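Omission of a single protein chain aside, the complex is shown with its protein chains in their original locations.
Let's look at chain A:
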Amino acid sequence: MAGKDDLKLLGVLLSPFAVRVSMALSLKGVSYEYVEEDLSNKSELLLKSNPVHKKVPVLIHNGKPISESLIIVQYVDEQFVDHSILPADPYERSIARFWAAYFDDKVFPEFYGMVKAKTVDEREKKMTETFAAIGQLEEAFAKFYEGKAFFGGDSIGYLDIVLGSCLFWFEGVRRVYEVEIISSTKTPLLAAWAQRFGETEVAKKEMPDADKVVQYLHNLHGTATK
């Protein structure tokens, strides 16, 4: 096992982007060494492996580093051929890539802006924008994936990992702010999908406990438990 493919994942426990990579590696059944980074004191290895961005996650495969979560997931998919993550058809791949980019460029930044908001007004504003963006994803599910268990079809794929890796954050925010990013009333298809995703082997194995997010949020805003 070791020696043939030396795989090291540099991440932080709370990073949904690092979780994406763990999920992809888990899907492929590939073993790897996980290294927890301290972002306030980045390791030599991290700085050497991702000199451009100095961020996690970074996957180091036989000494060669790859960074940017979506790029890493595609790399893992192309390097390890069993259990395809991206669909085979070019058009279906383009739909998956389009919505992955949409999630990273439109949904997550608004959501994270909401998390970091310093005033109630700012949080409300970011929340509205997050809802609008996630609404587009609900529509996309209806248009391209309705009737399917997952974005990947019968089993989880690229887009499942892209969104699924953030579910623990959505749950953490729900517990602290009583805000549901994905809800059975506003986004019923995504809510049902999230339920199914949570029950998969990969999710059970790789999805961090939402309580860790709760802890982080309390520390961030210096609030006592509600």
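Criterion: a residue touches a chain if its C-beta (ideal position, glycine included) is under 8 Å from a C-beta of that chain, and two chains touch if they have at least 3 such contacts; residues count from 1.
Going forward, contacts and distances are computed from a predicted model.
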Quiz item: Can you tell which of "ACOX2 oxidase", "Pescadillo", "Proteasome subunit beta" or "glutathione transferase" UniProt lists for the chain that's not drawn?
Solution: "glutathione transferase"
Quiz item: Of A:I66, A:I134 or A:A203, which one is in contact with the hidden chain?
Solution: A:I66
Self-check item: Candidate in contact with the missing chain, chosen from A:A101, A:A142 or A:L220
Solution: A:A101
Practice problem: Would you write out the residues of chain A that touch the absent chain, in ascending order? | Solution: 52, 61, 64, 66-68, 71-72, 74-75, 78-79, 90-91, 93-94, 97-98, 101-102, 136
